[in-house]
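Read through the structure below, which is laid out as structure tokens, and then see the notes.
A protein chain is absent from this complex, but the other protein chains hold their places.
Right, chain A next:
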Amino acid sequence: MLEGKQNGQVFKLPKVILLATNITNVELEKAKAAGFADTVIMKPMRASMAAACLQQVLGIGKKRQAGKNMLNGSMALQGLLCGKKILVVDDNMVHQRVVAGALKKFEVAVECRESGKAALKLLQLPYCFDAYFMDIQMPEMNGFEATHPIRMMESKANKQMNGGMDEDSGRKGEWHVPILAMTADVIHATYDALNAGWMDVSKPFEEAKLYQVVAEFFKSTRSNCFT
């Protein structure tokens, strides 16, 4: 079990990213409301989307670029994502490679695992991932089952830190791992999410709008990226 603090260090729990093929706004809200997922991305994943969602859930860009137009955002985004460690969990090797390729563009350090079980082994300390891209529909252990331990660690850490402060940012210690899970069948995914019992409301944000804005942005500035 992950402790909130160890040797005086405060751990940042990772974000988990949801990818889906077709999703209506209603289904999107349901998956997010199910609490385990903060954002849903359509599968197969577009490179621009990966970065945008990562940026959103890691809370970067908002604070540091508040009020600025993202003219040079792609370079800045690359810089901000640089060095982040992401775990991609997908039993489909082709899709896994595409996701990894997209993330590596932003100089993100990517690890890949083919199953929930294999991914959970990496939850042992030291805990070093900033985000998870998690496929929901995997044979032995689906994405919900695999992220459940993360949520459990979170609530335990939250209870321990109740009233405590996050030393780094001065925020109140409240771990919430945005979970981004990948699915090709969002209806079943939402059903599974509800069955998994995660009904706390998570922070809503307009994914579709975000995608539109960022997609346009990436289209126009692609030539400036990745020098």
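One rule holds in what follows: a contact is a pair of C-beta atoms (placed from the backbone, for glycine too) under 8 Å apart; a residue touches a chain by one contact, two chains touch by 3 or more; residues count from 1.
Everything below uses one rule, namely that contacts and distances are computed from a predicted model.
UniProt lists the omitted chain of the complex under the protein name "Histidine-containing phosphotransfer protein" (options: "POP1 homolog, ribonuclease P/MRP subunit", "Carboxypeptidase A2-like", "glutathione transferase" or "Histidine-containing phosphotransfer protein").
Across the entire complex, the residue among A:98, A:119 or A:134 in touch with the chain not shown is A:98. Touching residues on chain A toward the chain that is not drawn are 21, 43-44, 46-47, 91-95, 97-98, 101-102, 104-105, 137, 139, 184-185, 222, 226.
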